[in-house]
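Removed: one protein chain of the complex. Kept in place: all other protein chains.
Then we have chain A:
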Amino acid sequence: MAKETIKIENLKRQFTMGSETVHALKGISFTIEEGEFVTIMGSSGSGKSTMLNILGCLDQPTSGNYEIDGVKVKNLSKNELATIRNEKIGFIFQSYNLLARTSAIENVELPLLYNSKVTSEERRERAIKALEMVGLGDRLYHTPSQLSGGQQQRVAIARSLVNNPVMILADEATGNLDTRTSYEIMTLFQELNKKGITITFVTHEPDIATFSSRTIVLKDGEIMQDYKNHNVQSAAEQLAQLPVENH
């Protein structure tokens, strides 16, 4: 059996809004194995964002169990959560969240800055390697404003890879991109996944799900569907079928 990267058991999350208690997650259980490419889908209000925050160790569940790479997250302090985020998770955001006026390589180095075990030479080396992996080996010193949206997201992906995380957590990572560019990005994700990197992709776009190996659909804080995708589409092929743009 493959190693369990994520293990969630009866996870609940409640928020108190004034006198009302909102049950954002109402007892969710699933596991993600190493090497999986999972999309978590759901419309707004389904608990998707809450799920993402908890998966990303930015938030703690009210009850239930969450383990990442064998570490029980519950009852960890803020600083311990920060260390887990630093060492085990690679974040990718819809709006890229790159530091403005800062070169691609420095952006990619950022997570390693918070890891005192990594020397500055190693940091630079790993950042260059990560940028090469996403196809930006020739744009190391470009700042975000000198890069296209797709390239910026590639920098963000490189940043998520640089700390060798057990899982990449993407939040609507193609939401700001046009179809062609988002297929390019999905192609990259599929390539990374083939190399054995576990990816969890939170989205509300159904076509993104067709590129993943498994889909979990949330609705009103519960899992509505959890299915393996036996007919994984190749983003590269889809990209090739797109009509050639007229310039």
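Definition applied: a residue touches a chain if its C-beta (ideal position, glycine included) is under 8 Å from a C-beta of that chain, and two chains touch if they have at least 3 such contacts; residues count from 1.
Please note the rule applied: contacts and distances are computed from a predicted model.
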UniProt protein name of the chain not shown, from "HEAT repeat domain-containing protein", "Xanthine dehydrogenase family protein subunit M", "histidine kinase" or "FtsX-like permease family protein": "FtsX-like permease family protein"
Given A:Val22, A:Leu113, A:Met224 or A:Leu242, the one touching the chain that is not displayed: A:Leu113
Residue in contact with the excluded chain [from A:Asn86, A:Asn176, A:Ser213 or A:Gln238]: A:Asn86
Residues belonging to chain A that touch the chain removed from view: 53, 56, 58-59, 78-79, 82-83, 85-87, 91, 93, 97, 99, 101-102, 110-111, 113-116, 159, 163
